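Missing here: one protein chain of the complex. Every other protein chain is in place.
The first chain written gets the first letter, and so on, giving A, B, C, D and E; residue counts start at 1 in each chain.
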Amino acid sequence: MITGKQLVSAAIWLPAAAALLCYLWRSYKGRNLVVWASGVVLAACSIGLYLTGPFNYQPGEIAGLSWNTVISTADFALLALILLIGIKRRHILIIMLALFQAALLIYFDAVLGGGELEPGPAFVIDHLSIIMALVINIVGSLICIYGVKYIGEHEDQHSGQTSATSWLSSHSGSRQPRFMFWLVIFLGAMNGLVFADNLYWMYFFWEVTTFCSFQLIGHDLSEEAIANACRALWINSLGGTAFALALVVLVRYGGGDYLSIQYLLIHGAGPGMTMIMLATALLVLAGMTKSAQLPFQSWLLGAMVAPTPVSALLHSSTMVKAGVYLILRLAPVYIGTYLSDIIAIAGGFTFLVTSILAVSQSNAKRVLAYSTIANLGLIIACAGINTPAAISAAIILIIFHAVSKGLLFLCTGFVEHRIGSRNIEDMEGLADRMPLTTIIFTVGIISMFLPPFGMLVGKWAALEAAAHLPLAALFMVMGSAVTALFWIKWLGRMLEGNPGEVQSGLEPMAINYKASLIGLAAGAVLLGILVIPLIRSLVMPAVSQYYSSPGLNTAAQSIVIGNSGLFAVWPWFVLLLIIMVSARLLYDPKKTKSAPVYLCGENSSSTSYTSTGEQSIQPALSSYYFDGFLGEARWTPTVNSLAVLIIMVLLGVTVL
Amino acid sequence: MGMMKKSRIKSPWLLHYDGSSCNGCDIEVLACLTPVYDVERFGIINTGNPKHADILLITGGVNQRAARVVRNLYEQMPHPKVVVAVGACACSGGIFHDCYNMLGGIDKVIPVDVYVPGCAARPEAIIDGVVQALGLLAEKTNKEAAV
Amino acid sequence: MKLDAIQVNSGDLLPAVKKYLDEGYRLVTITCVDEGEKIRLLYSFDLELSLANLELSLAREEAAPSISCVSPGAFLVENEIKELFGVRIDDISLDLGGRLYMVPGAKEAPMARSAPVAGKGEK
Amino acid sequence: MNELLIASLVIMAAPFLGGLLSGLDRVISARMQGRVGPPVLQPFYDVLKLLGKESLAANRRQVTWVLAYLGLIMASLVLFSLGGDLLIIVFTMAFAAIAFVLGGFSVKSPYSHIGSQRELLQMLAYEPVLILLAVGLYLQNGSFLVRDLINQGQPLLTSLPLVFIALLIILTIKMRKSPFDLSTSHHGHQELVKGITTEYSGPALALIEITHWYELVLVLGLVAMFWTSPWWIGIILAFLAFFLELIIDNCCARLTWNYMLKFTWGSGLALCLINLGWILARGKGGF
Amino acid sequence: MAGITAPFGPQHPVLPEPIHLNITYEDETVVSLAPALGYVHRGLEKLAERKEFTQNIFILERVCGICSFMHAMTYCMGIEELMGIEISPRSKYLRVFYSEISRIHSHLLWLGLFADAFGFENLFMQYWAIREKIVDLMEMTGGQRVILSSCAIGGIRRDLNTDQVTAARNILHEVEEELGRINPVIMNDYTVKQRTVGKGILSKADAVAYGMVGPVLRASGVAQDLRQEGYAAYGELGFEPVVEQDGDCYARALVRVREVYQAIELARQALNYLPEGETAVKVKGNPQGETIQRVEQPRGEVFYYIKANGSKILERIRIRTPTFAHIPGLLKMLPGCSMADVPVILLSIDPCISCTER
Partner (left out) sequence: MVPITLTVLKNLTSRPRTRMYPLEERQVPDGSRGQIEFDMSKCIFCTLCAKRCPTDAISVDRKGKILDFDPYRCIVCEFCLEGCAKDAIYLLPQWRTPVTEKQIAGYRTPAAQESNQNLNVYSDVPG
């Protein structure tokens, strides 16, 4: 029987091996095979882990060296690499932050002897990390399968127009293997981060994900890509520095065993521990930089330059979730304190502001990026409210957001390759050109915030919990109203078709795309239907591990009415099915005449009208972006300064 | 089917378009909507959209550019539909019938069901015309053939 | 009963119009009278209810300068004269290319004296 | 089993009540303008006639979204009548309104497009107030369930007066009455022609009309919820609100969408927040 | 950001008459627009050059249904000047009476349509209910509800007997009393002001440069009204033009509201000082020469140029109607306003497209 320990080591080491294989295997078919195989195995691993349930695991020696020393040497090697990149790209900030981190680590190892501390088992796999593992491995592997095909097409399209200075054209051979290497190895790093209980190990995996993100954003090697990669690197290193500082503070003032999160959760809380609370605040700050919360959102928006699988995997489903995972993991530490309220307000504020900013964007990926930051803000707000219901809401939101947002990013990537542009305006009439993709898009967008799907259960629980904090409730209420605006505005632009255009069947889709897109869409719908069993099996155990009550009472009062908000979900999907079927019955194209569009009586054809000087003109449509009121340029400075203020208060309140 | 026919008579939605009229008849058509004549008693609403309308009420003759618009409006209206020509110009081109830009009455462009004579046809005459048109509306079916 | 109009030739029409407009006159309209072999353009201006007229007479094919660059409201009447009388007025500020009133297929210059009187309708 | 009974009863009865109400609305508005006005059963004649007309539609999406609009409004009405969770009802109404907007979007026509954009802005205006209404109910009764409201002692109006006023403000938007009938309106002369319903005709338009009746009954139900101890006072409250809307409809010009947003968010949200804050301060919530 | 290009077309519920504007919006503000006319162009100037000069009255009355009397009156004054006919004082006063009635009728009609443009349907109904009284008065005196063909060369076709005069006075009093109840709404109702103040502003200089006339010119601060010239009997009745300063839609509405009161007063004076005598003078011979006549129509100054060569058929009739002068001004006002204001500004110049395109 495969024991839990083997599953964990497999989860961490297999991606590394697969990545290496991808890097060496020159042919596309080979890489495709490797990715499919590793995807299936990883998914099996995570499900295996779920079946075995929570356990601790302290890895033994390897080749005579204890793991700690391996980790710390790898850490220093990584910092050296980052320093090298800083020097090569002449980016002062990266150099300074790398040096500062190195200094902190040297102090941590040499002076405090942190390196050798064994505060407890290195890996503690509890329900929360199992959920994260499931998300990472299943959604992550689907995205990698998509990525293999995508990067192939991406290269054919870009080999033509990439700017002359790019390394690509000068260097012989394509960069696909290199891309796949970093993409797959990232999964291993994330698994490691999620299992780690020893903060020092988590710090190492934290740095690895930052490095992977730098490599992947800079994939195209155009100036813009490199500039954004550097910006992502220095902001994340800022987070890394905060993390390192927290380590030092923890060991310096709390003693060695505070390095283990379990120990921290049990002993960390309580009034006396101001320094521990400061360390937790620093860790929360690190989490915030990683999930690109308000003052630090510029790197995630810049990262949209990267190929779409990167945005889908790193910048929406998994990597940015690491920051939120950390904040959620530490929630029991700051329960009931002012820090908790400030975090709630910071999260709510980000949720509202980024939703409003998303309205004024016409570049599809930037809208998705803003919406990701908004949803992360909502999750952090739930973590900040810190009641069992809010924590379960946060976990539900994490699961559903990963699936839906990943799906939307992949769809956008696929559409971008077909129509060659990311602008929402060029996606007009997509329903007639690419019907299957539009259906998947509709499922994706509807599952983001509307009733039958899980996200809404999360939002419901968040609102119920936020009722005691009116300011957070206000942010959530106004934010959720604005989310409806920019999602439906976008979906509406896609549905706009000319009358009489008969759909000529579904558009061709490669097997990789089909697997990932339809897989994720089916996943979103399935999770929507099975939301109550999902909550009972996954979320409630995770919450009841650290909190008194399980949070949500899933007993149903009647067929349709669940108890306090949770509703029986299957009637919803039956209703949607009835609607689909009756629409197909009532509307049969032969009987219904396709009417020309109303153009004030001046139709020169069914869609164009005769205007001044007798020329026939097509009406042009565009959605509203309110650039005047909500323009990014106008708001970002004020909003960033407000956010910095909140961060100051966040750090300050722990000390006072 | 009796109820359907009855409801067609009881709720005729009207689209008013001013072909090339001197707006005398248009004012009388609008006067029908106002409190003193109030055609809403018969359920008549002035919708501005051919897709919602049953009765196309045209005032004034048709000049060469308006012919295209009148034809478009007529085609965009779903069956069953009737056309009422209001005023001397709509019936036969009236005083402008031999101007260089005028095609003549509405029947030069689309089939007309009821002619309401008078130069500035009175609201009462227009109400008579519409009531007469309702009788025709009930007979028509909503198929293309029986136009 | 003759009108008191100041005869002007096409060269100094523009400065004359400019002078009137600067004095605060308001352009009332441009009247085109087609007298068979020559065409008379009558520019009338109004200041405190008193009328001042400029008259420009042209041969059949001669072109008239457009005054829409000086008086912004004149483009509509110039387009109308160009379309209905066939008088060549070039560089009007918003030139509808002879499509202000008439449909592409219609007769050119229907108001000119030479045009037949009976219209499209029957007798 | 009685749930199914209540549900089917509500689905059958609501359109007739809604139709009568909108018939009454047209007669009273006419009388306010000094006109005789149509017979009270006029809306039923309109819908029957529309069902009899030839069906013109641009594409299947248009019809699907209208059916979704109808189905979802019915679902929220059923949930409301069975005393379900108010927050879920509000979100279902939002999904219904979104289905209606997507129906408007599914044809490339300028007026239907602008009408749908404006409908989204209207949703932006009234959505927060509805959600805060649900949160207020939760703070007052300890649960979102409408059925728990019945056995509460004192009526909701006494503890949530300002939220009631905010609800009246957004009632104008939900009933598509001037001054906020921006996306489509029964008044003949709307600058967007017929706004979001421009591209519909015949049976699809009849479905929309029926859905508006359901929505009217649902929204007035929300108003009646504020006084449930003797339930008939709630009904009177709903009629008074309905009559007030008619008066406002006949006494205001149509205002622009930015005024609507400023007004509803400015006064509506402020009232709700003051009210919620007052409840919280009054002793850490009612429960 | 590509904007929305949409037709504000010939057929539109808000437009009483067909005019086409091809408007480009960006987030609901008008960026640019181009007009297209020609939907009502009948070419009646050419028709008038074919019919006899006596038949032309009935053609020119039907240039525009609302201000039909003043078209006929201007034409008759032109022919009378060419033939040197002096009309009797009674018909002068009757012409003032008929002009002022059709001005009241036109302004009330406009106020109703203007209220309907910004969505105030109730006000549209109230104004048109009052207008019905004026139209009954016109039917009683002139014979037709709208096309008031009671003007002939040499005077008035129908005389007013005494009980018609008393009935007219009662109706005028009733209208004035009812307007007293309705006008305050359009003048100081909050929602109306919200939709009209500061919309479609035209400065005084622009108004003159673009050649605005009538209420639009007076709303921008230029005190110019052709009735000051004292044609017909205006000289004896004493008359002051109504002027507003800020030149936006609200000012134009105010000018027209105050002009309705002024018109009621003038009509009442015309009835009080109605001299005795016959109303129509016999007309012999044919007109000769050319003349320019200008009269103050409800929408502004109408300009008639008549050229006759002594035969029964006139050589040239040129009509420049007030809305023709307003169209360029409209194209200056519209860019920059929001989409909801387009119908309000378009109607604020009281467009009469059948006048514009003759």
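Note that a contact is a pair of C-beta atoms (placed from the backbone, for glycine too) under 8 Å apart; a residue touches a chain by one contact, two chains touch by 3 or more.
As the structure is a computational prediction, the values presented were derived from the model and not from experiment.
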Of D:Val36, D:Ile150, D:Leu240 or D:Ala270, the residue in touch with the unshown chain: D:Val36
Which of B:Met4, B:Ile110 or B:Leu136 contacts the chain that the document leaves out: B:Leu136
Residue among B:Ile58, B:Ile95 or B:Val109 touching the omitted chain: B:Ile95
Interface with the unshown chain - residue positions in chain D: 28, 30-37, 247, 250-252
Residues in chain E touching the chain absent from view: 51, 54-55, 58-59, 62, 122-123, 126, 129, 139-140, 143-144, 147, 149, 157-158, 181-182, 184-185, 189-191
Residue numbers in chain B that touch the chain omitted from display: 35-38, 41, 84, 88, 91-95, 97, 105, 107, 113-119, 121-125, 127-129, 131-132, 136
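The definition used in the following text is that only the chains that are shown with their structure count from here on.
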Path length in the contact graph (chain C to chain E, fewest steps): 1
Chain E and chain D - chains in contact with each: A, B
Inter-chain pair with the most contacting C-beta pairs: A-D
Innermost chain, where centres are averages of C-alpha coordinates: D
Far-end chain from chain E, centres as C-alpha averages: A
Chain whose average C-alpha position is farthest from chain C's own: A
Whole-Å gap separating chain A and chain D, where each centre is the average of the chain's CA atoms: 36
Where chain B and chain C are represented by their mean Cα positions, the distance between them in whole Å: 38
Chain C: positions in contact with at least two other chains: 96, 99, 101-103, 110, 115, 119
For chain D, residues that touch 2 or more chains besides their own: 33-35, 54-56, 110-111, 113, 188-190, 193, 198-199, 201
Chain D-facing residues of chain E, complex: 4-7, 12-14, 25, 28, 115-126, 129, 189, 191-192, 194-195, 338-343
Contact set on chain E toward chain B in their complex: 10-14, 16-18, 38-44, 46-47, 58-59, 62-66, 68, 109, 112, 124-125, 128-129, 131-132, 135, 144-147, 352-354
Touching residues on chain B, where the partner in the complex is chain E: 15, 17-28, 30-31, 34-36, 46-50, 60-61, 63, 65-66, 69, 73, 95-96, 98-102, 119-120, 122
